[in-house]
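All protein chains but one are shown in place.
Labels run A and B following the written order; every chain starts at residue 1.
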Amino acid sequence: MSTTHQLSPVAKLEQKTVVDLILKGKRMDERSPLDHRPMTIMLGIIEKANGSAQVYLGKTKVLAGVKIEIGTPFPDTPGEGILTVNSEFVPLASPTFEAGPPDENSIELARVVDRGIRESKALDLKKLCIDPGKKVFMVFVDVYVLDHDGNLIDAAAMAALGALVDAKMRAFKVENGEVKYKDEIIPLPMLNYPVPITSAKIDGSIVLDPCLEEEQVMSCRLTVTTDKNDQICAMQKGGLGYLTPDEVKQIVATSIAKSRGLRETILSKVK
Amino acid sequence: MRNQEVVQLINGKGLRVDGRGLNELRPIKMEVGILDKADGSAYIEHGKNKILAAVYGPREAHPKHIALADRAVVRCRYHMAPFSVEERKSPAPSRRELELSKVIRESLEPAIMSEYFPRATIDIFIEVLQADAGTRCAGITAASLALADAGIPMRELVAGCAAGKIEGKVVLDLSDIEDKKGEADLPVAFMPKSNVISLLQMDGSLSEEEFRQALDMSTDACRKIYEMQREALRQKYHVAKEETEEKEEIGEVEA
Partner (left out) sequence: MTLHTERKQLVGPGELLAEGPYFAGENTYREGGKIFASRVGLADVIGNKLIVVPIKGAYIPRIDDIVIGRITDITMSSWQVDICAPYPALLPMSETPIHRGREGGRRDLSEIYSVGDLVLAQVIAFDRTRDPLLTTKGRGLGKVNSGRVARISPAKIPRIIGKKGSMITMLKKETGTDIVPGQNGVILATGRNPDQERIAVEALYMIEREAHTTGLTDRVKMFIQERMKGRNVA
């Protein structure tokens, strides 16, 4: 059951401060409405994982790890590998996170990140087949939220994408339905690079990459994930507020434009 | 076993598998107040979808600690019956059901004037008895009626309808086969009077222009569905004028 969230931990006066600033076109950290916080991406920091990426988006910190294993394919896609995206909101990341199974926010985040990667066909699952109907590679992407200062979806999706781009596996060939590994190290077969942009609506104004304080006062958020061809591959509105059709269209246009810069940043790390 | 045969989703005459045009809604039937025990209820058939929505509330908050001091807590559960889909679905809530419960609650809660019932709860239950794509949208349409049927004050009704893309064309109200084989799915919930969107999700691949078309198609369809909702309420509560005069005086109770 989905339940109304508890009261905001922020006093009305503090909320007002955020709103007033935004009405003047400024934000808490002197950003302009369409600016992201400073972002850093570090790849390959967990050697035991096949791939990993850590994203700092302002003070938000998310770590994603990729593990590749062998398993059986789904019956309706016998020639394709399997992609699974999971997310953990670990208690150390925020006073509001409790230990236990993923709550609806964690599940929503994992599914939105998954949709971006899956719908853009970022990972070429067909190249991950070993023995059709019997054996395929399974790619697990686990997103770990380490510090929650807002906009977890964008940070998580970028970390997931970074981890996939960073991931390495041994080259292989298939002999008699078995995997024979070669010495060469190859990356995962990537075809696309989906990038999400999340905007928040605060008292009628739209701001990108909301920080935690902005999320606490926003009426709702809209995440738009675009691929390298400017195609929209996933969208998710979240929160209790509303958006007019015009606001939605405006946010979509801005998101498509902004995603290009972020995609370049991630790809430049790989080289 | 999945059917491997190639299905043409749009034929030479521009008609879809079920004979609809690109911008045509599936047949919709709504009925209000069909359950006895629930405070409010509604049943909807949207295409082959069969969905029941029930509302209990405002009622006492259990457990007490979830109560909010200044308004009602709204709880929403979207659930699919095991027999509702082709391959039996386990009754345990899946991640998809959890996500949909959340986005559905977020689409309805803003319309509910929950500040009238501090420290109470309003519970919304959506049970999908038969699924054929578009269940969250139809669920929202039915849940709005159930809330109104329960006498819960709302700003207005919320209507839901999805659009999408199949074989390169933007279409309205995907059926199950179109959702599975198509290129994009865009569920939307809309409040026509206020002209605002309260649920918006998308998966697939759409250009910006295709997205705009799809969004307009679905909001227009929501306006039509809203009129059907109003009519369903009228059918249920048709009241003779004469009887209402008797309501005017609230008699004194002799203790």
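Definition applied: a residue touches a chain if its C-beta (ideal position, glycine included) is under 8 Å from a C-beta of that chain, and two chains touch if they have at least 3 such contacts.
Just so you know, these numbers come straight off a predicted model, no measurement behind them.
Displayed chains that the missing chain touches over the full complex: B (touch as defined at the top). Listed residues B:I44, B:I104 or B:I152: the one in touch with the omitted chain is B:I152. Interface residues of chain B facing the missing partner chain: 39-40, 57-60, 69-70, 72, 111, 113, 117-121, 148-157, 191, 193, 230, 233-234, 237-255.
Convention: only the chains that are shown with their structure count from here on.
Chain centres here are Cα averages; for chain A and chain B they lie 28 Å apart.
The touching residues of chain B, when paired with chain A in their complex, are 1-2, 66, 68-69, 72-77, 95-96, 98-99, 101-106, 109-110, 114, 123, 186, 191, 194-208, 211-212, 215-216, 219. The touching residues of chain A, counted against chain B in their complex, run 1-4, 6-7, 75-76, 102, 104-105, 107-108, 110-111, 115, 118-120, 220, 222, 227, 230-245, 248-249, 252-253, 256.
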